[in-house]
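== subunit A ==
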Amino acid sequence: SGGKTTEKTEVEKPAATDATPAEKTDGAEKTDPAEETEKEPAGEVENVKLGAVLPLTGATATTGANLKVAMEVAVDLINNSHDLDWDIAKNEGIAALNGAKIELLFGDCQSDATIASTEAANLLEKDIVGIAGAYASGFSAAVAAQALEYNIPMICGSSSSASLTDGKTYDFASVFNRIAANDEMETKEFYLFLQHLNEKYNAGIKKVAIAYINNAYGIHADEMFAQYAPEYGFEVVAQVAYEPTITAADTEAAQIINANPDVVFQASYIGDLTMFAQAYKAYDYAPKMIMCYCGGFQDASFAEVAKGLGVNYYSGGQASAEVLSDKMPVFKYVNEMYKTKTGLDIDGPALEEFASIILFVQAMEIAGSSEPADIINALRNNSFDAPYLTVGKIEFNENGQNIEMASFITQLIDGVYQVVFPLDEYVTSEPIVNQ
Partner candidate 1 sequence: MKSVIEIRNLTMKFGELMANEDVSFDIENNGIVSLIGPNGAGKTTLFNCVTGFYKPFSGKVTYWDEAGVEQDITGRPTHEICRKGITRNFQIVKTLSEMTVEQNIMTGAFLHTNKTSEARDLAEGVLRRTGLLARKDILGRNLTIAERKRVEIARALATEPRVLMLDECMAGLNQTEIKDVMNLILDLKAQGLTLLVVEHIMEAIMPISDKIVVLDSGKKIAEGPPQEIANNDEVIKAYLGEKYHAKSKKS
Partner candidate 2 sequence: MVKIKNIFKENLFALILLALFIIVPLAVGKNADIHNIIIYILIYAMVGEGWNLITGFAGQTSFGHAAYFGIGAYAVAVLGNKYDVVPWAGMLAGILIATTLAFLINFQLFRLKGHYFAIATLAVAEILRTLFSVWTYVGSGDGIKILFRPDNKVLWLAIDVRNRLPFLYITLALFVLVFILCKSLENSKMGFYWKAIRESHEVAESIGINPQHYKVYAMMLSAAIAAVGGGLYVQFFKYVDSVVFSLDVSMIFVLVTVLGGIGNVYGPIIGSIIYYTLDLSMRRLFGGTTSGINLIIFGILLVIVVVYQPRGIMGIFDDLVNRRRLAKEKALQRLDTGTPGEGSGGKA
Partner candidate 3 sequence: MLKVKNLNTGYGNVQVIYDFSCEVNPGEVVSMVGSNGSGKSTLLKTISGIVRPFSGEIEFMGERIDRLPAHKIVARGIAHVPEGRQVFGKLSVAENLMMGAFIVKDEVEKKKRLDEMFELFPILAERSKQAAETLSGGEQQMLAIARGLMSSPKLLLVDELSLGLAPVLVERVLEALKLISKQVTILLVEQKVQEALEIADRGYVIQNGRLVITGTGAELLESEIVKQAYMGM
């Protein structure tokens, strides 16, 4: 429902007869409307309101729009009955709350942290019981600060800055929960992968370098990169920071090439990553592997770029990949719903934002209440099933970090994200090491 406005969602009261036609028609929905009407407990159960702040316009709108679709898919799954072997999808509404449905209100932060803050306040004023978003770490922090003041739980899907959950940079740990692996976890995983390549494929990787965008996301990636390299036995030969907006990446690429590392780490968004990729290619530089922190690498359009350049040395962390569909029915179903709306396979951040909405409902099911305090409690003290993720579980520590989210590694081979590490049961391809 791309053209549907927030206001409307809010206005449409859960009138018994036409409870959710909008969601139904555009989802991959199969139930019979007539049957649904009968089940509906005639308007006695109030909707449960959730809020989400996303960058739907502005610099990071690239992703924001897709994340919104992912969240809407989650709402569809929750509110309607789907032919899928998963309670959330099968049930209509929240079982523990007499089938109450979720009403999701969106706020557009226009890729600006200040606006994120006011939009969050706006949503929080509307009696929501939880808030999700807001993609970039800076926006999420702004939203979380508001959530704290209202003591409303926040689930942040895809922001990756470690500082959000380090327990000291911010003061909102009591309400804040983040699903995405933070860069620390991701970094360790990357190094394990490189060790794996060295051991199993004789890759001979020693020297590593990083190119990172100079913002909260990049800086922490770089910090982790440098911190763990010695621990895993790698030598750091270059750390290249660059401005969040650049017109060309040649100088940056040149500095990397100059240091001649075996493997390059990239903490880049899609635009910069593309420019780097073109520059590496143009200067005939082909490292053994390029490890990408979640960010631009997961954007489907990068697959095309890499394919166009004819290179196969890009790998990165991913929450799930299309190639896994057959092994994970829930994921497959979600991916299909998402794909009908966006034309794209669901990527990591989208899946994480999807998860944030699902988690709220799971928490309410456990708590049997839609009181924010109860939801907070439930979120912190339980482990949640996540059949759409390869790890299959989500659990938060005392700072709100999901400890289960070990992202796994995919490699772009001929334009397809192939799972190459670490869980054997999910691996879809052997990694290719550029020699």
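A word on the picks: all candidates are chains of the complex that A comes from, given by their letters.
The rule is short, and it goes like this: contacts are C-beta pairs under 8 Å (C-beta built on N, C-alpha and C of every residue); 3 or more make two chains touch, one makes a residue touch a chain; residues count from 1.
These figures come from a predicted structure and were not determined experimentally.
The listed chains 1, 2 or 3 are all part of this complex, yet only 2 touches subunit A. Against candidate 2, in their complex, subunit A makes its touches with residues 2-7, 56-57, 61, 64-65, 68, 106-108, 110, 112-114, 117-119, 121-122, 124-125, 138, 141-142, 145-146, 148-150, 161, 163, 169-171, 214-216, 218-220, 241, 243.
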